[in-house]
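Some chains have been omitted; the remaining ones sit where they do in the full complex.
Chain IDs A and B follow the sequence of writing; residue 1 opens each chain.
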Amino acid sequence: MVTAMLPWSAELAGRMSEHVISSELLRGNPLGDPHERPLLVYTPPGYDAGPGRGYPAVYVIQGYTGHVAMWGNRAAFRQPFPEAADAMFARGGAPPAIVVYVDAWTAYGGSQFVYSPGTGRYHSYLCDEVVPYVDARYRTVPDAAHRAVMGKSSGGFGAMITPMLRPDRFGALATHAGDSLYEYCYVPEFPAAVRHLRGYGGDIFRWWDDFRSRVSFTKPEDMSLLGLLGVAACFSAGADGTPELPFDPVTGVLRPAVWQRWLDWDPVRMVPRNAAALRGLRGIWIDAGTRDDFNLDVGASAFRAALLEAGVAEDLIHFELFDATHAGIDYRYPLSLAWLCERITDLAHLGQAGVDARATISRFLHLFIV
Amino acid sequence: MVTAMLPWSAELAGRMSEHVISSELLRGNPLGDPHERPLLVYTPPGYDAGPGRGYPAVYVIQGYTGHVAMWGNRAAFRQPFPEAADAMFARGGAPPAIVVYVDAWTAYGGSQFVYSPGTGRYHSYLCDEVVPYVDARYRTVPDAAHRAVMGKSSGGFGAMITPMLRPDRFGALATHAGDSLYEYCYVPEFPAAVRHLRGYGGDIFRWWDDFRSRVSFTKPEDMSLLGLLGVAACFSAGADGTPELPFDPVTGVLRPAVWQRWLDWDPVRMVPRNAAALRGLRGIWIDAGTRDDFNLDVGASAFRAALLEAGVAEDLIHFELFDATHAGIDYRYPLSLAWLCERITDLAHLGQAGVDARATISRFLHLFIV
């Protein structure tokens, strides 16, 4: 390939390493998905030449239907996030950090980064396997205060809930349009699903069998039903792993007990019972587009309000709504990444790099152009 | 006007009489709306020449933003419902009946046909003033068994709940795309309202002041916020009549107590506690378009399921989904009207008209053309 030539490719100033992690926690997962997983670890410029100094680390997780190899996807007039992040570090846009790209793909297209008998132990896989794997192989500062997690959409959801549940693992987070306030992001999908399922006798598994037997996404209902089935697998699988829908697929009537299982995973509703963990974080970035297709801008507002209500200090939070839908907002990731890096970096660790950490967000927006 | 010439006008075979009813129940209503109300009463062909025989009566109520004078609106290639209904009676498409067109307009554009400190005593106005008014002036069979109520959208809602609450007044109903299963017809409007209200400081009354100060419906948010405010006025007004929104207008978070007041008016949820009343009805027509903009086809399915669950006999119910959105379904009204007329007519009362009552629905569809 043409080396370091935009738009086709770019030479990194840092280094991206590909790993395969063999997960004991995912072995024998209910969907028969691979327990060997790709993992990308980025080290910033200067890392290889560096002394014994430790680096903070930011873990990046993905939205639904994302898998880690998609970080290499290229688009017109925009750089892939890993390249944009590298460029940011190269120009001193943030204190240097290790960036870890985690994979949590499943046969349903995602895992929501929770434990579920429907998909597997992805929450623990992230916290108890990926993190130690990285700490063992890279010069991290191996504690929660120097570790952040970030993501978009389902990845934003994962970024919200993981530090709540495991403050021993993550000390900061960034959520871009993360799933939240489920009345508004999920419920509007339910009547749509009822309509779609009329063509499948009200049986989502008939659709699923059909979906797997043909070219994917050739029917208008495919994406909507896939998301529904996948989230049900994560939030409301039966003991045997079978996803249960939170509503009657013929009448649409909510099934209160199942729906409650979903609500129990609503980040807005999870805040009060995890208030202490949240108050202990070093930084929480929340953003979303004002025209988000799943109303996640409203969810973002609600999440922020819940944090403040729970006693999280206002200056720990960066909150921002901007003009966008749910799509095309990858250009925001370097902004939150830089912000997180500043938050989880101790100036004492930095030496002279600390000077560069004063970079402002507006600078990135100016530079994030192919 | 050109007499009896389509599309401009039509001469009725029956007779439409305009009344003004002076309502004691609406006098001094909280919005200062007129307590003198127009009322249209239609008598079918043969009524004037008829002997002492009594007629069943069907009360027709309207959707949100409808008022009774709008029954005279004309459209391209379709007859107004009162003319189509008249034509149906004229050709013997149903046993003759009196048809009463009721007005429940308010300053907010509607009343949901309930009692509310926010709008007034519209439920009682219908049951305890309009019905006796008609019975006193027309040769009705003055009992619930010979009285039906029908409507579309908010009018469909009114048609569902009124016989539940007052089985002494109404013995049959028809709902076309009636408000129901509020998670799906109302909740999706809430995040949209949060977005709209960002421009009004989160204060719906600022929008309302703005709306009243200018030409209506010149801003995209007007219809959505009007409906929200109006329904809140009906379902969740404070003691002083001020509408309370069922969610925080800035974060979108549901206010459980207020939202519960809405849910208490969800026809699907009202069925179990009014099961006996519903089991006693003579007929329940339920229909909606499969692409209804407010998911009221799903609501229709849920309402029907709730009825069956409550022990309503299946043969009392006509249930039908058809290809349509929420708009343009007025051509369905003569179908349900004819069906209701048959249901609330005793053959003993009819004499030979009974023969014609065998008309089928498909016949109407064929004939309902300008």
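The rule we apply is simple: contacts are C-beta pairs under 8 Å (C-beta built on N, C-alpha and C of every residue); 3 or more make two chains touch, one makes a residue touch a chain.
Values in this document were obtained by computation on a predicted structure and should not be read as measured data.
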Assembly size in copies, with 2 chains present: 4
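Quick note on the criterion: only the chains that are shown with their structure count from here on.
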Centre-of-Cα separation between chain B and chain A, whole angstrom: 47
Chain A contact footprint on chain B (complex, rising order): 181, 183-184, 187-188, 190-191, 194-195, 198, 248, 250-254, 268, 290-291, 295, 297-299, 301-302, 304-306
